[in-house]
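First the structure, which I've put down as structure tokens, then a few questions once you've had a look.
What you see is the complex with one protein chain gone and the rest in place.
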Amino acid sequence: DFLHALEEVQPAFGVNEEELQAVVQNGIIHFADHVHNILRDGKLFVEQVRNSERTPLVSLLLHGPPGSGKTALAATIAMASEFPFIKLISAEAMVGFSEQQKIGYLNKVFTDSYKSPLSVIVVDGIERILEYVPIGPRFLNGVLQALIVLLHKRPPKGRRLLILSTTSNRQMLADMDALDAFASSLRVPALSSLREISSVLRDVSLFSSKEEEARAMTLLQQAGFAEETKVGQLSLGVKKLLNVAEMCRQDQDGAGEKLVTSLMEMGYM
Amino acid sequence: DFLHALEEVQPAFGVNEEELQAVVQNGIIHFADHVHNILRDGKLFVEQVRNSERTPLVSLLLHGPPGSGKTALAATIAMASEFPFIKLISAEAMVGFSEQQKIGYLNKVFTDSYKSPLSVIVVDGIERILEYVPIGPRFLNGVLQALIVLLHKRPPKGRRLLILSTTSNRQMLADMDALDAFASSLRVPALSSLREISSVLRDVSLFSSKEEEARAMTLLQQAGFAEETKVGQLSLGVKKLLNVAEMCRQDQDGAGEKLVTSLMEMGYM
Amino acid sequence: DFLHALEEVQPAFGVNEEELQAVVQNGIIHFADHVHNILRDGKLFVEQVRNSERTPLVSLLLHGPPGSGKTALAATIAMASEFPFIKLISAEAMVGFSEQQKIGYLNKVFTDSYKSPLSVIVVDGIERILEYVPIGPRFLNGVLQALIVLLHKRPPKGRRLLILSTTSNRQMLADMDALDAFASSLRVPALSSLREISSVLRDVSLFSSKEEEARAMTLLQQAGFAEETKVGQLSLGVKKLLNVAEMCRQDQDGAGEKLVTSLMEMGYM
Amino acid sequence: DFLHALEEVQPAFGVNEEELQAVVQNGIIHFADHVHNILRDGKLFVEQVRNSERTPLVSLLLHGPPGSGKTALAATIAMASEFPFIKLISAEAMVGFSEQQKIGYLNKVFTDSYKSPLSVIVVDGIERILEYVPIGPRFLNGVLQALIVLLHKRPPKGRRLLILSTTSNRQMLADMDALDAFASSLRVPALSSLREISSVLRDVSLFSSKEEEARAMTLLQQAGFAEETKVGQLSLGVKKLLNVAEMCRQDQDGAGEKLVTSLMEMGYM
Amino acid sequence: DFLHALEEVQPAFGVNEEELQAVVQNGIIHFADHVHNILRDGKLFVEQVRNSERTPLVSLLLHGPPGSGKTALAATIAMASEFPFIKLISAEAMVGFSEQQKIGYLNKVFTDSYKSPLSVIVVDGIERILEYVPIGPRFLNGVLQALIVLLHKRPPKGRRLLILSTTSNRQMLADMDALDAFASSLRVPALSSLREISSVLRDVSLFSSKEEEARAMTLLQQAGFAEETKVGQLSLGVKKLLNVAEMCRQDQDGAGEKLVTSLMEMGYM
Partner (left out) sequence: DFLHALEEVQPAFGVNEEELQAVVQNGIIHFADHVHNILRDGKLFVEQVRNSERTPLVSLLLHGPPGSGKTALAATIAMASEFPFIKLISAEAMVGFSEQQKIGYLNKVFTDSYKSPLSVIVVDGIERILEYVPIGPRFLNGVLQALIVLLHKRPPKGRRLLILSTTSNRQMLADMDALDAFASSLRVPALSSLREISSVLRDVSLFSSKEEEARAMTLLQQAGFAEETKVGQLSLGVKKLLNVAEMCRQDQDGAGEKLVTSLMEMGYM
């Protein structure tokens, strides 16, 4: 029964490898430099937690537009740490929870982490965990407050904890006066040029031939997509692109034309 | 007792053919091209779910004015998929449910769908499921949040799911920052020309003779109805038209005149 | 005990003739043409429900100023249908009900109606059933949502249902985006001329002599009441007029003078 | 225990003479013409209820500034009717009641009244019964709605009911769209001239001698109090004046001077 | 347990002398004329309650800036009455009470008072009892409403009651339309001149010598403190001054200099 999901949480100590890998379903495609930079900075924070006596608690925020790859990158950094306790917290595990149950769940995961000498907690999609909606705006303030406190709370002596949070709504956190809860933050950009789009599509072999690819790219260019990133012009999450690509792949008249139509109908260019 | 309706839900696995056919009560009349296009695009998404390894979850939004046929079209696409699990979720099955019961019901249907290798869920009339009212505005945020999470949640390994949602209030979803939850969206337009109206009325044989029909059409034209679609002029849901037609059919002085009066009193032209 | 009134509802199947007649306490006075027109249109909708295969559900809204006779007219149309199930739903039967109890009650009446091949439900005084108050505004959104769904919900195969709703606040329904729930709507106007007033007072024999009547009418005309309807000038519900008349009837100095004073103090002219 | 006060209400049938007389503690002083007029109009409504077949329910609103004597006048009209059932409803009997308990109490009193052939209910201080506060504004909407319905609800066949409501905030009722619930309304003015003040003080023999009185009146006149009513100048509830008078009576230096100081400090003139 | 504090209230009948004396901890220093005037007016109201047949209930409001001595003065007036029932109601006795518990507590104290022929109730710090906060603003409306009713409610025959309320936020009561609940009100001013400050400090012997005092006063005068009251210049509660004085007394370099610095840092001058 979904209301008792709380009790079926993972073993208090350990890593749920499978769950973490699932969120990186389509791998990490290196379509731009920032992908590498984010992974490298992530590693630095992992080392700070592992080594510094003064800062047993480090809290990091990954933010960027919807579908830009925040969850996949946070999970990748977490798995790379090889800490004995790694846990992913997301709204998916809390559907139907009351506010109190959510707070209890968060508290339990953090308390569990304190039993391990080295831990990573991924708090994925803060805006969803808070049930934020811009109308109002409304959100679960009790959950927000618990989260701010837990992001702040020193683990017991001898324990160290890295917290990787993700959000597609950094402004929401600013409005909530909650940005101070993070020691640092990293921006995860969306695709912003035809070159990056092309890099991704090649990676998933959308086109059956070089010619088809060339034709599609020409069409996109004609439709206004810029070869290189230009300020304020294109912002397309890698997850969205992968989705459209798969739909177009079904078209019997070939994916190219449908891709152009779809991207344009979705409001890109 | 209506509060226990929850327990009487359909068998977890399977298709409730009758319920789906009931919402297409008056069939699909091909009064315009878009009817065909929507059904064809729907098929493309069905194939994406059936075939693509990368996207086991596809979520589609059908939106359009009240009575334009969204529910009937979504049900038609769903039935055409012939997936082993097809389920229609609508507010009608949840009258009197508390917010928690609604969330529980949604969660149960999605969880049930995960047991089938291939599933379609029709989430019909999102604005009603959310109990949205523009005064305030008010709505069940808990249900909205659960829905966004479920529209996003990858089915377990080896399972695939197509979600067809309908709404007559797309702007509401935009205001809620909820449009990102849908991979794509299709617009279902209302009738917008006398030609389309005429095509529907002929289909339901409202007039007893060619002459009566001609007379009525002339009257409507005189009243200002344009033969062909003009921007911002007419927007009449097919469901509304079918309803008025049946009322006029009762008039002993013949349906024609009453039809003109009724459409004008309702504010069309 | 008033909280258990729920259980004492009328037999699920059948007509509570007495209750319906009570709301037409002072009969239907034919003081203007619209009275006849409303009753005739009402009959047309009754026939649509009785005859059309395509529309087993028809929903109609009667709206007009306070005391203009909406309830009496709706009850009259309902009784004239002679359908085997006729039920009046009003706030009076729900005093002290919680929001859940109201929803349960509404749902029960509709569910009961589905057992009859032909039914009429009068939903009387929507604004009161919703506990609407313009400050805020506040209202029971759960009840509104249940009502919209029930006004929309197709009865089971072979069952037909006519819903007659009344409200003195049509704008409220527009603000709630709830007008689409009604297939049609009929306006019930208030008295708007001295001729109409005179017609009503004669019907209830307020004056003891022709002379007294003539004197009173002259006084009212002098006070500014127009003989024939003029735009935006007079709007006096027939119920209000009947009430004032009875009070004036008690005055020992004769009803005429008191009537003029009272109507003027109440702000009419 | 105060929460069970509900059960200790007066016998369902009958008049609580003592309670009614208590609210007219200081009698009715005839300091101005309107006092007589209000009592006379009240009698007219009593007769309407007693005699008219068409209007077994009459609902009247007495409104006026704080302390102007609304409660005392309503109780006086009620007692003069000599109806077998007379009941005073006020917030004093409902301290600590929940919203549901208030609604239940109101409903019970009305239901009790239906057992008597002729009844008067005094609904005293609507703004307090509704727990109205202008900040927000806030009030118990459930109680308001129950009240509107009860003010509207026809008693069963053969029963007749007069409802006398009082409020010092008529505008609040207008803002709530609740004025239509009253068939008529009577205004209870406050004292508005020195002559009226003098009439009251003489009635309660505040001054020990004619000279003292003359001196005090001269002082008040000098302080700006007008002998006769002038528009927008003075508005002093009779209850307030009686209160100040008694305080001044304690002053060892005589009441006159203290009276002038007190009235001026309280902001009158 | 703090939630059961309700049951440990004082004996229903009698005076809790100790509690009343505690709030006058530092006595009443006669640093200005108003101190005498307030006590004298208080006595007048005590006599009104003791003597007048017409007004068995008198309700008085003491208002003034924070720390100006409202509580100490109200308690002093109450004790001076020597009535058999004297009770202090304040938020301190209600920490952790629910709204219902607060209402129940208030109601109980008033009900208890009705058992004594002569009673005084001090309602201390209305804004705290109402849990008022200007953001919103928010407050316990149920408690406010109960209070207004109780301030208004005539004691049973033969019982008399004086109610002394205090608040540092009279405007709040005006905004709540609650000032009419008080028959009269007295203003308790803060210190407004160097002469008054000096009078208090001498009373508590802050300075060890005449010279030290003279030096401090000169410094304050140089800092801008006026010898005599000037409109809108200084407003320093006696409680605040006593507090600062005691802190300065600890300074090893003598109280004088620290006093000047502290008063200036606190924003006075």
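Labels for the chains are A, B, C, D and E, by order of writing; each one numbers its residues from 1.
The definition used in the following text is that contacts are C-beta pairs under 8 Å (C-beta built on N, C-alpha and C of every residue); 3 or more make two chains touch, one makes a residue touch a chain.
Note that the structure is a prediction, hence the values are computed from the model and not measured.
Although it is not drawn, the missing chain touches A, E when the whole complex is taken into account. In the complete assembly, the contact with the undisplayed chain comes from A:S184, out of A:Q21, A:S184 or A:Q233. Checked against the hidden chain, the listed residues A:L44, A:A80 or A:A214 yield one contact partner: A:L44.
Screening A:Q21, A:N141, A:S208 or A:Q221 for touch with the missing chain picks out A:N141. Not every partner is drawn; the one left out touches subunit A at residues 44-45, 47-48, 51-52, 54-55, 58, 100, 103-104, 107-108, 111, 137, 139, 141-142, 144-146, 148-150, 152-154, 157, 175-178, 180, 183-184.
Counting the whole complex, the residues of subunit E in touch with the unshown chain are 2-3, 22, 25-26, 66-67, 91-92, 95-96, 98, 128, 131, 133-135, 138, 168-169, 204, 240, 242-244, 246-247, 249-251, 262, 266.
Please note the rule applied: only the chains that are shown with their structure count from here on.
Farthest chain from subunit E (centres taken as the mean of C-alpha atoms): B.
Rotation angle for the C-alpha superposition of subunit C on subunit D: 60 degrees, rounded in steps of 5.
Centre-to-centre separation between subunit A and subunit D, using Cα means, comes to 66 Å. Multi-chain contact residues of subunit D, defined as those touching 2 or more other chains: none present. If each chain is drawn as a node and touching chains are joined, the picture is a simple open line.
Those chain pairs judged to touch are A-B, B-C, C-D, D-E.
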